[in-house]
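For reference, the structure is listed below as structure tokens.
For this view, one protein chain was removed and the others were kept in their places.
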Amino acid sequence: MTLLHAIYLIAISAEAASGALMSMQRRMDLFGIAVIGTVAGLGGGTVRDILLGHYPLGWIAHPEYLLFTVGSALTAALLANRFQRLEKAFLILDALGLVAFTVIGCEIAAAANVHVAIVVLMGMVTGVFGGLLRDILCGQVPLVLRRDLYATVALMTGVLYVGMLHFHVNREMATAMAISVGFIIRLVAIRYSLALPVPEVEAHRFEDERSSDVG
Amino acid sequence: MTLLHAIYLIAISAEAASGALMSMQRRMDLFGIAVIGTVAGLGGGTVRDILLGHYPLGWIAHPEYLLFTVGSALTAALLANRFQRLEKAFLILDALGLVAFTVIGCEIAAAANVHVAIVVLMGMVTGVFGGLLRDILCGQVPLVLRRDLYATVALMTGVLYVGMLHFHVNREMATAMAISVGFIIRLVAIRYSLALPVPEVEAHRFEDERSSDVG
Partner (left out) sequence: MTLLHAIYLIAISAEAASGALMSMQRRMDLFGIAVIGTVAGLGGGTVRDILLGHYPLGWIAHPEYLLFTVGSALTAALLANRFQRLEKAFLILDALGLVAFTVIGCEIAAAANVHVAIVVLMGMVTGVFGGLLRDILCGQVPLVLRRDLYATVALMTGVLYVGMLHFHVNREMATAMAISVGFIIRLVAIRYSLALPVPEVEAHRFEDERSSDVG
């Protein structure tokens, strides 16, 4: 097992735990918790592979990945009320997952012979779509679209990785560099609450549509 | 036409009617009702086939399925205000649909030569994703993630079916047994309001994120 593969298993487990915590807030039952955890952990790679037409999907070829996500989600549910103390560890694992997913996504897209912009984009999709689907299933406007240097970290990680490959840096070195640098940027973004600007907008025509009709 | 195929057509029609009723609560127009009905009836199989890379999709090869879902959804919309009396019949058809979808999903996945755990999972996906997509399009946290022995019945039905095939029970017998037993379990679950546990969770960090920003 390579280091990247080990990091991948940690990452899907960390994301599954994040999904479990959010689904508990929505009073889901144990099945719902397992589903949301699995979607959070494996959804990004699944969306990427469907967009690329890259079959079989990772977890269909390797069903043991589901043991990690379901196991991690249910464990997180059991431990949830102690989890506040673990929040820091959890954010760090999630940051590691984000950058690991991104690098893995870039690698798989690169093997599919697509344009370099699509390679980076597929890295981002892998990094952020698990959380995005988790939020939609929980009935929430995706956090990743609203705040934080989260997707931006995925973008920077992907550009760095693809750039190094372009300049013939060896693959192991590029992987290690991209993960390390992306990870540090993400931790700095958390520490200093860095965020992209949110443009201000005046009330306008969509407003009245929203306020009526939807109970 | 085999018995399983007849049950399938009943099932997609029953699920389409369920979608129609929910979409009317959201004040959708006739087009929206037809769409939600179709998604409820055919969404589970569609998601399964996309995950498996199994093309062409069932309703693309057999567009007549759309007549069943659109017809059933619009009929349900017409009869909706009398539907309360039909609620019991409707729950029974939905239970039949759940187990029939599950067995059909298992069969299609088994033909795709995937791991036995994936076969059962694809049965569950077929059984529950129609209702799940219906709820998301209606702007609702999916019911299937929140209550009931619904997905769990799909799981038990799938395990029973796959288990019987493993022990060389003949396919027709396994189908009949799995559908009958799953159907009865589902009816018992409805009658006695059986449900999986919903873990309690204290207020924690996601709370403040949710309460702000989203209008």
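Observations, loosely collected:
We call the chains A and B, going by the order they appear; numbering starts again at 1 in every chain.
Just so it is clear, contacts are C-beta pairs under 8 Å (C-beta built on N, C-alpha and C of every residue); 3 or more make two chains touch, one makes a residue touch a chain.
All of these numbers come straight from a predicted model, not from anything done at the bench.
Within the full complex, the residue among B:Ala6, B:Ile60 or B:Ile184 touching the omitted chain is B:Ile60. Interface note: of B:Met22, B:Ala40 or B:Leu196, the residue touching the hidden chain in the full complex is B:Met22. Mapped onto chain A, the interface with the missing chain covers residues 26-27, 50-53, 114-115, 117-118, 121, 132, 136, 139-142, 144-148, 151-152, 195-202, 204-207, 209-210, 213-215. Contact residues of chain B toward the unshown chain are 21-33, 35-36, 46, 50, 53, 55-57, 60, 63, 66, 77-78, 80-81, 83-84, 87, 136-141, 143, 146, 210, 213-215.
Everything below uses one rule, namely that only the chains that are shown with their structure count from here on.
Between chain A and chain B, the centres computed from C-alpha atoms are 28 Å apart.
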